[in-house]
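All protein chains but one are shown in place.
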Amino acid sequence: MSPTTKPPVKTGWSMGIVTPRIGLNIAAIATLAIVPAYAALTGNAFALTLFTRVVILALAALSLNLIMGFGGMVSFGHAAYLGIGGYAVGILAKEGVNSGFVQWPIAIGAAALYALVVGALSLRTRGVYFIMITLAFAQMIYYVAIGLDRYGGDDGLTIYHRSAFGLIDLSNRTIFYYLCFGLLLVGIYLVWRIVNSRFGMVIQGARSNERRMRAIGFPTFRYRLVCFVIAGAMCGLAGALLANHTDFISPAMMHWTRSGDLIVMVVLGGMQALFGPLIGALTFLVLEEGLSRLTEYSNLILGPLLLIVAISIHGGIDGLIAGRRSG
Amino acid sequence: MAEVLLEIEGLTKRFGGVVAADEISLMLPAGELHAIIGPNGAGKSTLIGQLTGEVTPDSGRVRFDGQEITNLPVYRRSQLGLARSFQVTTLFPDFTALDNVALSVQAHSGHSFRFWTDARSEIALREPARTALARVSLAERAATLVADLSHGERRQLEIAMALAGRPRMLLLDEPMAGMGQEESIRLMGLLRALKGAITVMLIEHDIDAVFALADRISVLVYGRIIATGDPAAIRSDLAVREAYLGEGAADG
Partner (left out) sequence: MLYFFEQFLNGIQLGMLLFLLAAGLTLIFGIMDLVNLAHGSLYMLGAYFAATFADWTDSFLLGALLALAATAVTGMLLEVIAVRRLYGRSHLDHVLGTFGLLLFFNELVRLIWGPAGMTLSLPSEMLNAVEVLPGLFYPLYRLVIIGVTLVVAVLMYLLIMRTRLGMLIRAGASNREMVGALGVNIKLLYTMIFGLGAALAGFAGLMQAPILTVQIGMGENILIAAFVVVTIGGIGSIRGAFMASVLVGLADTVGRAFMPDLLHAFLSESASSSLGRALSSMMIYLVMALVLIARPEGLFPAAGK
């Protein structure tokens, strides 16, 4: 990059300058990196469980941020892909297929396929209609899952063997944690590359001003659809991880309030901020956990807190840290 | 070089009871700078809409470079070489001026299913973008966010965006609106330089600029073209004078 080109505030990748934003991101990564050690030292196994969940949902939120934050496509049905990925693993496990090499690609593929269908139909709509129609498609899958008597229906299905990957033993919680954490870091890196590539420019431009994008010659629909599918696939992987983590699948994985949680994580962390989903998932889940220890009625605090965030904070936590001007 | 680049044949569009376009027919030879003038509400935006593809005509045809484009989607026409600028500035506010123009270059550089390389580091995109910015005298503002540009600078950027894709024809929708004296003169100089190389359809209210630049002028009133001809002919055309002076139609 030539010295006179200043990157837009959003990406903030000015190497060598440790801004508060970069500081926060590094702190978050560092914290997550030492969780297993902390858990082992203090004998607090629950911490490991909680943070595994944080990391997995951060991956799901990351995929949502790709389409929502960078792409401007507010999907209220993203939990569907978590569910599809999870159910792929659960169903295959029940049918005796325990190999992760089979389960996980299918989980990713099935989620990508559903994203293709949903995207192809929904991306022709805008604004609140898009929100509603993505919600509807998630509800459809939710009800399909409830109707799957063979796989637990409403009660859900226990998974007795985690995905088998030869020598890697996923039932070892520390190994599993680092696998999830590693995948999250890979995911963040991939999103970074995608967002700054030609493809990413089209996606961001379409968010910013779709009319102009078409006027200068971009067939925006196909690019947004591909983005939607990529996000669905990534979330499907998160779903496979989640199923392994909880050793359980149920329709609740794709209840619309789960989609709401994902949206909260993305907005809280800061849309268009690369590490936003991670910060958001960390904050939201730790907050949720902390509040539930404080009081049996944690949502009495969490609810209004979300409202306050919606009213006052522009750009989520990332915006707060980076001191971004309102917009 | 008299081959016809843009051929408009009987374009008609009705909105409810209002006839916004009434059998508009026009032929633009390649390289011509053709101005469209007329009172407000005459149907200029509808005409542009039908040419760019944002409005579907009720009847009539549009041919570009011999190819029928009447029902082609907006992006396709741009890819074929028909670029436009907007009357109301419509840019990408959170990107820099250079990013904006680079996007325009990118649209005309093959497909964009490239997921890895940093687009901001691609010389193939950045250099033509810088050139386009220099052409509209915005080179020093390349790294400025659009939100921080002045109104006049944004109007210039509008033109640069249209030019960056190396179009065969430019549709300029009131490019001088809101421009200061100096900027207008600069734009006129640019348009003069483009004449012959690019075909231009210029929609403008600034009559002096129109008469100074245009090879031919068409007058649009209530959706109909009431006169077409070179500037001298238009100036003396009775019907034109009536349309502008007679009914006080200057404010449609």
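Labels A and B are assigned to the chains in the order they are written; within every chain, residues are numbered from 1.
The rule we apply is simple: a residue touches a chain if its C-beta (ideal position, glycine included) is under 8 Å from a C-beta of that chain, and two chains touch if they have at least 3 such contacts.
It should be emphasised that the depicted structure is a prediction, and the values quoted were computed from it without experimental measurement.
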Which of the visible chains would the unseen chain be in contact with across the whole complex? A
Pick out which of A:Val89, A:Ala107, A:Met213 or A:Val267 touches the chain that's been left out of the picture. A:Val267
Among A:Gly23, A:Gly182, A:Gly290 or A:Pro304, contact with the omitted chain is made only by A:Pro304
Where the complex has a chain not shown, which of A:Leu113, A:Ile146 or A:Leu225 is the residue touching it? A:Ile146
Going by the contact rule already stated, which one of A:Ala111, A:Ile133 or A:Ile317 would touch the omitted chain in the full complex? A:Ile133
Across the whole complex, the chain not displayed is touched by chain A residues 68, 74, 76, 121, 124-129, 131-133, 135-137, 139-140, 143-144, 146-149, 256-257, 260, 263-264, 267, 297-300, 302-307, 309-311
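Convention: only the chains that are shown with their structure count from here on.
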Chain A to chain B: how many Å between their CA centres? 43
Complex interface listing, chain B residues touching chain A: 52, 73-76, 78-79, 83-84, 86, 90-96, 98-99, 102-104, 106-108, 112-122, 125, 142-143, 145, 161, 165
Would you mind writing out the residues of chain A in touch with chain B in their complex? 1, 4-8, 10, 193-194, 196-202, 204-205, 208-209, 211-220, 223, 226, 327
